[in-house]
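Note that one protein chain is taken out, while the other chains of the complex remain in position.
Order as written gives the chain letters A and B; numbering starts at 1 within each chain.
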Amino acid sequence: MGEPLLEVRHLKKYFPTKKGLLYAVDDVSFSIEEGKTLGLVGESGCGKSTTGRVILRLHEATGGEVLYRGKNILELSSREMREMRKKMQIVFQDPYSSLNPRLSVKGLIEESLLQQSRGMSSAEREKKVLEIMDMVGLERRLAHSYPHELDGGRRQRIGIARALILEPEFVVLDEPVSALDVCVQAQILNLLMDLQKELKLTYLFISHNLSVVKHISDQIAVMYLGKLVEMADHETIFNAPQHPYTKALLSAIPIPDPTAQTDRIILEGDVTSPINPPPGCRFRSRCRWAMPECAQCAPELMQVGNSTVACHLCRGEQK
Amino acid sequence: MKQTKEKRYSFAKETIARLLKNKLAVFGMLVLCVLVLTAVFADHIAPYAYDEMDLLNAYQSPNSEHIFGTDEFGRDIFSRVVYGSRISLKVGFIAVGISVVAGGLLGAVAGYYGGWTDNLIMRAMDVIMSIPATLLAISIAAALGAGLTNLMIATGIASIPTYARIVRASVLGIKEQEFVEAARAVGTRDFTILCKHILPNCLAPIIVQATLGVAFAILTAAGLSFIGLGIEPPTPEWGAMLSNARTYIRDYSYMCLFPGLAIAITIFSLNVLGDGLRDALDPKLRQ
Partner (left out) sequence: MKDFLRIDGLTVEYRSGNRRVHAVNELDLQVGEGEVLGFVGETGAGKTTTALSILRILPDPPAKVLGGKVIFKDRDIFQLSEREMRAIRGEEIAMIFQDPMTSLDPVKTVGDQICEMILLHQHCSRKEAWQKAGDMLETVGIDRERASEYPHQFSGGMKQRVVIAIALSCKPALLIADEPTTALDVTIQAQILELMKELKKEYQSSMILITHDLGIVAEICDNVAIMYAGGVVEYGNVYDIYKDPRHPYTQALFDSIPDVHRIQDRLKVITGLPPDPTDIPSGCPFHPRCPHCTERCKTEKPEAVYLNETHWAKCFHAREGRNDNG
């Protein structure tokens, strides 16, 4: 067992809206070991991206702690945080809007160096940029191209290069392959896995695509409406899902095999609004096993077999 | 350092090359050059002095001696238009410069920081906007006193809210984009983000508005001169000439025609140049 590099404790992020508080992230706790990948899965609006951004302090948390090597980074001053950003980086989902259209590839990758290593000479920077371009598989000749001239896969490589040039230890990957075609997606996934091995990176991999998450993650956490509902290693999640939502999510994936028997759990209705959610389990309005108890109190996370689950149904099986 | 310089140079070169490909923009640029040269060498170009009166030859239609005709005091209109370019161009550019810089800065700050900063700035802008621009310019000019500098300041201030609004709106759109967040994630300072990432992406609407703004500035300045708050007669100025000539438009329409034409040509050339510049600065249109 490695030491946890990052530990998130009771993280909360509420956004004030006109209709009331939006509980984007509500009491989420998890930890990631050094060199491992935690996959964070959920549907749109479940707070997974917000979690990633609060950890990096791109949004300020409403409450809770984020311990990085034991130090709570939510308490750092903005100067200390700027130092910290060298260690923690992010790759964004949309390779189109996450790159400033007016900067060249070199300018985009170089930006973090300009901010963080001010003493560096221009020649040194250039050398570094070219090295990182080699590493992520961008041809050197593209250094003076602009992002709109490149395809999605190459743009995402720029995003990865930009994050890695400061030699971080921890990278939040916020849906890094969702906007890409399957073939390119496979290339980027392989690249991310190679880089992790080579540079001993720790990943928080955020995605709505379970098959992708399973492929890359060691641990998987499933989120629903701001809460973690289940967390386990990737095999357990797929072979023995406990929470009804995890089960539904798994069975919703279309299987590329026409002979496969689909015994699908179709969830009724839509995700309820995260604004002022009613007390009790947030999934109960779509859960076919909902009990009166579910409306009264929210289930706590508990250990069931190899997983950590928040569901009243699993209480009987608790070990 | 050499590397960086080389790159900067090549970006500028590229932009100019793209600008030169646009025939209309090149045309606009040439016309503007001619106008500026006219202003510089007015002494040599104008056949008469701008205040040389010749009451015997007043109200002459364009002829070989006075190619643009003469006005009610018998002054040569061509000479006055030529001399007028000095003041009109100066007023137009400097006034727009003032409003673009001040308005742009205020709008950018308001849009980027939001919250009470935004409220404070934009409500102040609303107050300014609630007064008709011309009236506002008049009151500022009246407070500051007559004179060319005060005229430019007054016209400049009057259109600050327009630019503040435009810039704020585009900043609001751009700051939501992920690349701004990406810049923050690597620890970029707010000021750098604003200057390097946000403002360059708002250039297009500013350029378009600024080219139109020059026309507005020239005309406002003319209005101010007309009521005695700007340039003192007999100093020639296109707008002032135009408003003077209004009285004679039925009988001696050419008196209006030439200063009006001068303004129109300036605006047209600025417009096409502005459009060309906007496209040339946009790397997305690079072939």
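Assume contacts are C-beta pairs under 8 Å (C-beta built on N, C-alpha and C of every residue); 3 or more make two chains touch, one makes a residue touch a chain.
Nothing here was measured: the structure is a model prediction, and the numbers come from that model.
**Q** Who does the absent chain touch among those shown?
**A** A
**Q** Per the definition of touch given earlier, which of A:K200, A:R264 or A:R288 contacts the omitted chain?
**A** Touches the omitted chain: A:R264.
**Q** Using the definition of touch stated at the top, determine which of A:G70, A:P254 or A:P292 touches the missing chain.
**A** Considering all chains, including the one not shown, the answer is A:P254.
**Q** Have a look at A:I73, A:L195 or A:V212 and name the one touching the chain we're not showing.
**A** A:V212
**Q** Per the definition of touch given earlier, which of A:E3, A:E131 or A:D181 contacts the omitted chain?
**A** Spelled out, the listed residue whose C-beta touches the missing chain is A:D181.
**Q** Mind listing the subunit A residues that contact the chain we can't see here?
**A** Residues 43-44, 151-153, 181-187, 189-190, 193, 208-212, 214-215, 235, 238, 248-260, 262, 264, 266-267, 270-271 of subunit A touch the chain absent from view.
What we mean here is this: only the chains that are shown with their structure count from here on.
**Q** If we count contacts the way the header does, which residues on subunit A are in touch with subunit B in the complex?
**A** 53, 56, 58, 81-82, 85-86, 89-90, 92-94, 97-102, 104, 106, 111-112, 115-116, 121-123, 126, 144, 146, 148-149, 159, 162-163, 166
**Q** Taking the complex as given, what residues does subunit B use to touch subunit A?
**A** 1-4, 7, 10, 177-179, 181-189, 192, 196-197, 200-201, 282-284, 286
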